[in-house]
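A single structure is presented below for examination.
Removed from the display is one protein chain of the complex; every other protein chain stays in position.
On to chain A.
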Amino acid sequence: MEWETVIGLEIHAQLSTKSKIFSSASTQFGQAPNSQACAVDLGLPGVLPVLNVEAVNKAIKFGLAVNAHINQRNIFDRKNYFYPDLPKGYQISQMDLPIVGEGEIEISVGETTKIVGVTRAHLEEDAGKSVHDMFNEFSAIDLNRAGTPLLEIVSEPDMRSAKEAVAYAKKIHALVQYIGICDGNMQEGSFRCDANVSLRPMGQEKLGTRAELKNINSFKFLERAINLEVERQQDILEEGGSVVQETRLYDAVKHETRSMRSKEEANDYRYFPDPDLLPVEITDELMSSIKASLPELPVEKKARFIAELGLNEYDADILTSQKSLADYFEIMLQDNAKNAKLCANWVMGELSASLNKNQLDIEDSPVSAQDLSQLIARIGDDTISGKIAKDVFKAMWSGEGSADDIIESKGLKQVTDMGAIEVIIDEIIANNTPQVEQFKSGNEKILGFFVGQAMKASQGKANPKLLNQLLREKLS
């Protein structure tokens, strides 16, 4: 039987606010355990939550960026369960009336694009962290994370492959960074994914039983975990079995998914509106001022790159896939407005290759956008050839200085002086009489031989255009 994979994602994006969602404690990452947890975060008797308006504003920003309906009256609920790193015995979240309602986002996989629905996005507080390997026999609790604002973004089950799921997750990842509501740092847990995966016979409307893959913190793992899960479910179904609804954990080390808890053990969270918090009322004025503050969104940027810079769909998509990449590219454009395609090629070619090889993010590139921009400008004004530029780039990468410094110190400027090139050509023509004869008798291909010789003699610095032109004149 042919099976169709159905995937929905729940993404937890940590909102980049200075203080927590219901207290004034700092949200800075990597501080000493429990140094950033105030009385409210510790859940001391008598303390009360006070909503951080910044978190609300950032959630609205996200909603507007995915064309979602904003619930101008939304409420916070308590999700009750016991866990040592949940100080109050409940998590403040949103259940019935989330701040962001239905929206949508466009994804591209290869040449095709599709729309994925965003079901909802709601605000909630993060729990603390249990540390199991610090003390012998005992677990420890770090409440620095407790109360960190999260936006949980829930998708429709609109994705049909792991690739689509990754494309969607990447799109959301790029978007939250574009609009400045989340730093997107997956290692630090600022952006995490749960994937709901089910299979159904192709053509069937009804959804199959799903399994939920929890807390995946890299796109690579997301793709692997989903593919593994699809295989697992397919094996079960083809042997005539049925999939159990459960929560599964992806183990990146063992490369397997395994059961965490089944539906039967599922908690009854006893949701109810938090009586300590009033309903959030969002005014039209606030909505329009946030709308006005939205930067150019990736989808708009991509369209502009195609229309104004003449880039193709593929290049424009890649260059807008991460805010940092688009920012880098746009800095280069400032000095190379006419060479957009050349800039794009360099970013997606030499730069990306070097970054990949060294496993570096673009933010950590040893060659800055300004540096690379200078290099492109030198190609543009014929100071160096594209080929020489690659050598210059390597030198820049290893920290030998700016493009201009390197060109200067290594004497890589193209020779555009007609006289100098003439001297070289005359010598080559004099020394290679048989080849001159061949050219004259109609062998056009032999021209390449002369170009090669001349380049070699000029150590690659002869301006290729001039060289070609002069050679033809001299030979004929």
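The criterion applied here is as follows: a residue touches a chain if its C-beta (ideal position, glycine included) is under 8 Å from a C-beta of that chain, and two chains touch if they have at least 3 such contacts; residues count from 1.
Criterion: contacts and distances are computed from a predicted model.
Q: Under which of the names "Hydrogenase", "Glycolate oxidase subunit GlcE", "histidine kinase" or "Glutamyl-tRNA(Gln) amidotransferase subunit A" is the non-displayed chain listed in UniProt?
A: "Glutamyl-tRNA(Gln) amidotransferase subunit A"
Q: So one chain is hidden, and I want to know which residue out of A:H255, A:R270 or A:K456 touches that hidden chain in the complete assembly.
A: Of all options in A:H255, A:R270 or A:K456, contact with the hidden chain holds for A:R270.
Q: Which one, A:V47, A:V436 or A:L475, makes contact with the chain that was left out?
A: Candidates A:V47, A:V436 or A:L475; residue touching the omitted chain: A:V47.
Q: To test your reading of the contact rule: which positions on chain A touch the chain that is missing from view?
A: The missing chain touches chain A at positions 39, 42-51, 78, 80, 82, 84, 87-90, 141, 268, 270-272, 275-278.
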